[in-house]
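Only a single protein chain was left out; the remaining protein chains are all shown in position.
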Amino acid sequence: MAEAILSKEIPVLRKWVGTPIKAKEALRLITGGGRFVDDIKIPGMLYAALLRSPYAHAKIKRIDTSKAEKLPGVVAIVTQEDVLKWCKPYPQIVPPPADKLLDYPIAVGKVRFAGEPVAAVAATDRAIAEDACELIEVEYEPLPPVLDAEEALKPDAPLVHEEVGTNLVWHEVFDYGDVDKAFAEADKVISLKLHHHRYGGAPTETHAVVADYDKGTGVLTIYCNNQMPMFCMALIGLSFNFPTDKIRIITPDIGGGFGSKILSYTYMMLISILALKAGRAVKWMEDRREYLAAGTHCNEATFYVEAAVKKDGTILGIKARTLHDVGAYLRYEPVGALLWIQVSSGPYRFKNLRMDVNAVVTNKGPVAPIRGYGRIQHLWMLERTVEQVARQLGLDPVEVKLKNYIRPEEMPYVTPSGATYDSGDYLTALKKALQMIKYEEWKKKQKELWEQGRYIGIGAALFQDSGTNNFAQVRLIYKNNPFSGQSRMAEMWMDEFGRIIVAVGSNPHGQCHETVVSQVVADVFGVTPDDVFVVPGFDSWVHGWTGHSGSYASQFAVSGIGAVLGAAKRLREKIATIAAHMLKAKPEELEFKDGKVWVKGTDRAVAFWQVANLAYRNVLELPEGVEPGLRVIYSWKAPFKLPDLEKKTVNATLTYSYQAHACVVEVDPETGKVKILDYAVVDDCGVPINPAVVEGQVHGSTMNGIAAALFEEYVYSKDGQLLSSTFMDYLFPTTLEIPDIKVDHMITPSPFTELGTKGVGEGSLVPLGAIAGAIEDALSPLGVVITDSHNPPERIYRMIREAQKRK
Amino acid sequence: MVEKRKIKLKVNGVEMEGEAEPRTLLVHFIRDTLGLTGTHIGCDTGHCGCCTIIMNGVSVKSCMILAYQAEGAEILTVEGLAKDGKLHPIQEAFWENHALQCGYCTPGQIMSTFFLLSRNPKPTEEEIRRGLEGNYCRCTGYVNIVKAVKAAAEKMAKGGS
Amino acid sequence: MLDKYEESKVLAGGQSLVALMKLRLASPKYVVDITRIPGLSYVKEEGGKLLIGALTTHDAVENSPLIRQKCPILSEAASRIGDQQIRNRGTIAGTLCHADPSADVPTAFLALGGEVVAVGPGGERVIRASDFFVDFFTTALNPNEVVREVRVPVLPPKTGSAYVKHARREGDFAIVAVAAIVTLDEYGLCKSASIALGSVGPTPLRAVEVEKALVGKKLTDDVIVAASELADRGISPPSDIHGSAEYRAEMAKVFTKRALRLALSRIGG
Partner (left out) sequence: MHFEGTFDIKAPRQKVWEFISVPNNVAKCLPDLQKLEVLAADHFKATVKAGVGFVKGTFNFEFRMLDMQPPTHAKLSGHGSGTGSTVDLDTAIDLSDLPDGGTRMAWKADAKVGGLIASVGQRLLEGAAQKIVGNLFACLKKQLEG
């Protein structure tokens, strides 16, 4: 395997790449030495608290802060007036009329969801700031809230944004192949209505910002835990009335993100305004109630699906009308309603697909790019559909899946929407996963157990984890959107003592970038990972970055490493040039080993520090035309094209990792409670740089999916109050809910990346598919159909009762 | 505003003192007043366990205790585990088993493990899962954490501190 | 002293109160920390009863050999509370006085027909479990009284007991909880049955109808199933996102049945 994917341009020894070395960053984290935003203290720093709306939808008639201002310890209060002074509305990426939508860091004129910030207070301590919030008088005129996408589309529905004139913020039809022909030739058409619920990322660290304005230099330093701040910089730069050249953004250690920490730019600006008004540094640490209430939920989606199929289970085509409830503001939307385009036919071979896509605003928290963003909803919908195809045709769901999967020999495979799946063997992966849970044995046992009144079910699903996204896909939302492609910047230097230092524009929060980068660089320079220092965290004044920089969309092993390899190559060449001159040899005769540059097959060598000494101090001895210093920058750019706006096709992502999951569950027919008896995953993310890191990502995304399928849901009351507003009701699973997860790996290198790596991390929450299937399988004697992605005990209990009544 | 009062306690073997209001939570006192920021805060309701410390020999959630209640207490935080540059076996085990990713919940996980193993040096997997029930982790699915606790138990049985 | 400070609240561990204060749902003017009062953490047997100091932690109740042997259902209920850290800090008097109808120990305490010893300016008085729980978060204690000791009976021979709860996650407040204690006579007939339901009303409730349907009978599974069907009599379950009132009523039956089966299976010779 290794040979095939050895870099053509640089000899990467495979000594460290592919080895599960201990994570470098872990050492500080296990000793209490990690530094997170909340650990930062700045002299004279104030503490902020936010006042949030108790109403889902209401006019703000009056805000009276006078009592709060008089409270000793209160230094500054920010309300809509200040925000209007400091901000223009955030730019939107939707076509008219929704591009008129007004969005600010704080509610202006109207509150549009319960939990929306209405005022911000800075005081000498957090408790005083909270006391002050209680003293702020806000007079509201309650308006009827709209809390459901279908309701929101009715002509008489309340408008979330009057300036837009409709709650339908984006609608587009995508038509691939010949759908009508497919349905005409079908033996059977299966129709379903499905609902994908709201859950979230729920990192253990909530959003946090420290804004520090230095009057002397006029520099505003924003410490935050945003996971793609330099992408957000576009929004900040265009809406914040503050010189962008004087904004410095720093992310220290970040306590998890899962996509939810992409939207904190509103807080970065709000706390900055507070700091500017107070004339002192301000820290804001979100509390958990705020985190849960203020959005960053995943896209809630309703699907009306029809599948045209042959008797034998062959899928000819699929039609789906989707309604995405994106909450009160667009923020990153309607991208989530579009991202199915990365995995339009999922792992399946059908060519005919019609997607009628609708993004709708409601009076709920704004959604965010949560792990598996936009793809999960679609892949889950396809999985539900395929299983219903099987059940309604009286076939085994596993057989129908295997029958319709794309074959390994068909890779690279171009999907109906123009994406290119790089590589993979879906059939083998699913079969492997099924073996790991002893599929055949359970199938046999299942029948007897049913007779004993025990409901055991087996579920299996395979989702792709599309990584390294092409931003040009947003031009299918609005042709004028000025972004495209994917890029990354890395800077690398050897200091004058021969030490190697790397800075990459990423914002890791558990992906161990310091470790994997040092593994790759060690292999390029023939040293050990300990000889490579990767500058921790992110500092926009230290780390090179592009408008795509950040940690999101499962891609560091491709884009980040692409930049690192490019920089390593440049640095290596320069060192080789100087070393060749010192050793009176040709560069191609040299090899790098043990901190020295050798003339191959001889004992002649110069140490890195000797080369560096020439480059930094003894510069007159440098060869002709070689610049002093050993510092290089490299920007990596993904080989993407612009979309075809006529056909509405785009190669939306570069690599396609995938995971096959298989599980056994038991449903308690008296209570509706689901217990997982066995769980197995087969993962293929191409060549792993650090297998331990990959396995950790697989465990995590699997837990995320189990949590979403059985425990976590954002539930709103009919008045628009969030009812799952603390960890008492938003059920984050513990060690006792999550089973041991068996993991096995396959390695199918990506032909499109230098090391054969693929992005990994989102794992696309396959349990949503596998568990829904397993529950349906367990209850198949009752003919229960699972149509919701979240299945708590009472919901299952009611389905069982209704089914029993029917019988 | 109630005025502050001095609190004396022993943290990681060192006598310390600092001022707190009646409503100050122990976790804020430890982090902000004593400057030991290894103990984290992840929720408002005593669920997540990020703030777990050892107080008078037992694991507690320092966000559910008022600073005043810690007067005279003996407290151990994650900063107090490694002795003269040598990691505690639990820390080694977490590192070697990749039992952390973002690391935010890790200090709490480690302190809960410390209590579990102090009382039950050879826990079964079930006992481990029960012992760590009060510590949320979003990154790891708990798989490697459970592995690490087993490994730590073995290390300690072999007489690593 | 509690007289002197009106609107004061006693902190006996604080694993519920502090959370409510942090959410700013409860803001007592004064908080009186009694956790340092010495000698209030003990378990002893006296006159057919177990006497448990007010400040005995859930962890101590869960692991006390005396309680496990003589009144196992109390240990079982304590073991289901929250998580290890909460059990290390929370106390038996604390959870009883907090009087959350969904909490674990109050339900078992009611089934056991326990009693608390309350101390106030006027001296001591004993309050029976059946009189103790008045409403949500409300007990029969006067504002100037605190609990000094909790008493539960030593369970007689030929007795089986079980505390079971239905919750989304292990450590959560119950959707429905059932504490069942049954004692058989020398003929193997049900001599006494005591069943308490949690999370189905403003306080833990005795399932009187179920008890009546058991006493004097041979506890065949049919009898248990039939009796359990009466578990929804006289309850007024709340609704929340984890269980509607109707669902809780159904689960009350299911878990009464399960608790009774388990209790019966535990009866030793």
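Letters A, B and C mark the chains as written, and numbering starts fresh at 1 in each.
The definition used in the following text is that contacts are C-beta pairs under 8 Å (C-beta built on N, C-alpha and C of every residue); 3 or more make two chains touch, one makes a residue touch a chain.
Note that the structure is predicted; figures quoted are calculated from it, not measured.
Asker: Which of the displayed chains are touched by the chain that has been omitted?
Answerer: The chain that is not shown touches these displayed chains: A, C.
Asker: From the listed residues A:Pro142, A:Gly165, A:Gly279 or A:Pro639, report the one that touches the chain absent from this view.
Answerer: The one listed residue touching the chain not shown is A:Pro142.
Asker: Given that one chain is not shown, which residue among A:Phe36, A:Tyr55, A:Tyr405 or A:Phe711 touches it?
Answerer: A:Tyr55
Asker: Given the contact definition stated above, which residue among A:Gln377, A:Ser725 or A:Ser789 touches the chain not shown here?
Answerer: Candidates A:Gln377, A:Ser725 or A:Ser789; residue touching the omitted chain: A:Ser725.
Asker: Take the complete complex as the reference. Which residues in chain C touch the chain that isn't displayed?
Answerer: 9, 20, 23-26, 28, 99, 102, 135-138, 173, 202, 236, 238-241
Asker: Which chain A residues touch the hidden chain?
Answerer: Residues in contact with the chain left out: 54-56, 114, 134, 140, 142, 289, 293, 717, 719, 721-723, 725-726, 728-729.
The rule we apply is simple: only the chains that are shown with their structure count from here on.
Asker: Between B-C and A-B, which chain pair is linked by more C-beta pairs in contact?
Answerer: Greater number of contacting C-beta pairs: A-B.
Asker: Once you find the CA centre of chain A and the CA centre of chain C, what distance in Å lies between them?
Answerer: Distance between chain centres, rounded to whole Å: 45 Å.
Asker: Using mean CA coordinates as chain centres, what's the gap between chain B and chain C in Å?
Answerer: Taking the average C-alpha coordinate of chain B and of chain C, the gap between them is 30 Å.
Asker: Could you pull out the residues of chain C that touch at least 2 other chains?
Answerer: In chain C, 23, 83, 170-171 touch at least two other chains.
Asker: Please list all residues of chain B that touch 2 or more other chains.
Answerer: Only 23, 44-45, 130, 133-134 qualify.
Asker: What part of chain B is in contact with chain C in the complex they form?
Answerer: Interface residues on chain B, with respect to chain C: 22-23, 25, 44-46, 49, 52, 58-61, 63-66, 68-69, 112, 115-116, 130-131, 133-134.
Asker: Can you list the chain C residues touching chain B in their complex?
Answerer: Contacts found on chain C: 11, 14-15, 18-19, 21-23, 31, 33, 35-36, 59, 82-86, 88-89, 170-171.
Asker: Can you tell me which positions in chain C touch chain A when the two form their complex?
Answerer: Contact set of chain C toward chain A: 23-24, 83, 166, 168-173, 175, 240-244, 247, 250-251, 254.
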